[in-house]
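Omission of a single protein chain aside, the complex is shown with its protein chains in their original locations.
Here is chain A:
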Amino acid sequence: MFSRWNWVACGFYLVLNICSPDASGGLVQSCGHIIPESPVLALGSNFTALCILNESCLDFGNIYASQIIWKIKNRLVPKEQYREINRTVSSVTFNDTSSLATPLTCNILADGQIEQNIYGITVTVGLAPEKPKNLSCIVHQVSRFTYVMTCTWNPGRHTFLDTQFRLRYSWPEEIFPDCIPKDVNNSCTVTDIQFFVNTEIWVEATNALGKAESDPLVVDPIDIVKPLPPQNVSVSSGVLPTVLKLCWENWISDAVMTLKFNIRYRIVGDTNWMEVPSEDTASPRTSFSVQGLRPYTEYVFSIRCMKEDGVGYWSDWSEEKTGITTEEQPSKGPPIWRIIDTSHSPACWTVHLIWKALKPFEANGVILQYELTVRDKSSLSNPVKKYNVTSTNHTLELPEGTYEVTLIARNSVGASPPSVLLIPASNSKAPVKNLRALPKHDKLWVGWTAPNSYVLKYVIEWCLVSSSSNCIIEWQIALGDVQGIDLKGIKPFKCYLITVYPLYADGQGSGQSVKAYLKQDRPSKGPTVQTKKVGKAEAVLTWNHLTVEEQNGFIRNYTILYKTIDGNETVVTVDPSKTEYTLSSLTSDTLYTVRMMASTDNGSRTGPDFTFTTQKFGKGEIEAIVVPVCLAFLLIVLLGVLFCFNKRDLIKKHIWPIVPDPSKSNIAQWSPQVPAKHNFNSKDQMYPEGSFTDVSVVEIEADDKKSFSEQDLKPFDLLKKEKSTSEGHSSGIGGSSCMSSPRQSVSDSDEGETAQNTSSTVQYSTVVLNGYRDQTPVQVFSRSESTQPLLDSEERSEDHAGGADSTAQRQQYFRQNGGQDETNTDRPCFERTKQITHANEGDLVGFVQLQISGQSSQPLGLGMEKNTQESALSSVLQTCTEGQTVRPETVEENPLSVDEMPKSYLPQTVRQGGYMPQ
């Protein structure tokens, strides 16, 4: 308990010692301090610091050096680096100061736990300055009397410390003020410079860790002067056209130093400088005449200077001054050429004389005029014609002949030597051989092989080939010993037509031409291809040549690329002279895509895609099919017409059937009167209640025909007998039976399955209307409510019957049992009987049954009717009986044959239903 209070008191005392004002006047009374105080240390060196405790703290707080701990920026220093020197002093040692940081603090652990700071120091680590190197100085002249000396040096490595550099200079007996750099550490400028005394110059670098001096530079400042360039330079032309005189002022007096000079000059517009030989300007001077210049040429001059002995520095070049030399007479005549136009008349030339303006160094002045002389050499009597021209061309109308043209250029000083051009009547001399044009070093070189004869000179013409404008001729003259020149002003990717003429002393050779490109590129567009003609397996493609502007080079070939939508592309190379190509072996009725590519030496360009579809049929195939078909059709039609013509009576019958006169009908005699028209709109009207006087209904199970008893069949037997006995007046009934019964017999008796498909039960009713009180004719209907497929057959029969409507169709389901004065039903019956003639005649088993199921034997009825009308009963009856007997089998084998039966039914039904075609 005591110990605890003791340590608390100790800590309190420490705080008081640190924080309370000292009685001696200091603000802080520390319990210790560190030696050295805020040291500056060399990087990488070792360092030892001592923390010394005050005795007063020892006595009161029981604080000893053994309790001291060292920290670097709150980081504990390992205790291995501590050393307790005595009870009040502890040291810490760092082998490498690079591990040091600020602050380094001395702390104490009171009671072994409470850490209390005693003292701290700031540690600065850096490097001593290196010896400055590479000291050099230059004296700049800044005005006529003012010189400054600027010295530069290499300050060496970075010291991490505040390092001062100073430039020092002195005479042996005089030390000048130091030059201290501002903002930099590697240069300084001295303004107080004295010449002709060797001055020792050196640099001194100083920081907290030391001082270093550069090697001294001993120099007379006059030997390192860079003077100002000569001022007020002027250029004046002299009497001679090749001399210009320069004058200038030197801004440095001879008393300081004498100068030598460099003079450079160039032609205005030229970038290359020429220099006056240095030995010519190696002495002090203020003027110089430059010789060997071109007449009437503007020159630019510039001068610089330095100390005469060459020790020191050249000044900058002076400002540029220009001067122009005076004129001199032209040194040569202008090159002249001609273009002869004989388009108007071969005998009368339009001669365009053209010549080139002399180059400035040839003209030697301003050309005032050209003097042109034309002499007709074919006729000496003709006077010489002279022309003064100011332009560079002249056009003459001359008769065909040989002429000598002389041209002189004149300036203010004199005339040029004459240029002579011989214009012969014809270019009959030998031309150049092996003319060629090649790009060489970005120029178009034209070369040729000279003719055998001596050539004075060559004229090379060239022009830019254009599709839109005329060829504008440019030309150049080459000497006779030259066999190739470079053409100037040639543009890349343009086609040039080059022609070379050899000029002889006595004539002129014909021109040889060649086309050339300086540089080729791929075409700027591709050819647009289209089809000219498309067949089944081939297509003729056509395209236009690219214009010369689009070609950008020589077209080496065209490439046709075509393919189907999903097929591989086929490539065809075509000669560049072609504009048409036929693709063969194509697939018929197929869509093809084709495009075309034009190629030069430097690339290709593809044109737009074009699509076409090959034809389905080849040429003549359609004709080969259509013509025979048409011929066959015509033949059939013709045969048909002939047939119809032969059978016209029969056709006439069908189309305009003979309408029987009801008044003459037999049934009219047999049955009550039938009204001329009958309204079918309402059954009530058709069949008024009570009008049925005698109705017998027979129900027959279609699938069980054998179940009929003999008794059930009796009435039908009776009916048959009755029919057979009353043949003469039962033709209407018979007709009806003839129309319907075969069908019904098939359905009801033998075609059990077929009947079941439509209706398991077929009801037949025979309605016999008797006259009522002898007032209205009695209509007799045979009704069938069968749903058998008889309807189709009946509908077809309507067509044959010609014009029965739906009402009539419906009417067909009524079976006329009463007497109807039907006539002319023999034909359908005839056809039908014909169809069944192949049936087995012996198969008469079902005859009676057929009569039962069919209610009546229509063939029989028909036969009766026919017999009645045409008195052939027996034979017809035989026929019908046979037909009836065969019917079931016939239907089984080919039910469609039954369809023809209604042909004879419709007219009769109509008549039965009261519909009377008008």
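What we mean here is this: contacts are C-beta pairs under 8 Å (C-beta built on N, C-alpha and C of every residue); 3 or more make two chains touch, one makes a residue touch a chain; residues count from 1.
The criterion applied here is as follows: contacts and distances are computed from a predicted model.
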Among "Myotubularin related protein 7a", "Piwi like RNA-mediated silencing 1", "Ciliary neurotrophic factor" or "pyruvate dehydrogenase (acetyl-transferring)", go ahead and choose the protein name stored in UniProt for the chain not displayed. "Ciliary neurotrophic factor"
Considering the whole complex, which of A:114, A:197, A:479 or A:571 touches the chain not shown? A:197
Touching the absent chain when the full complex is considered, from A:81, A:253, A:278 or A:611: A:253
Given A:222, A:293, A:336 or A:446, the correct residue touching the omitted chain is A:222
In the full complex, chain A touches the hidden chain through residues 145, 171-174, 192, 194-198, 220, 222, 253-257
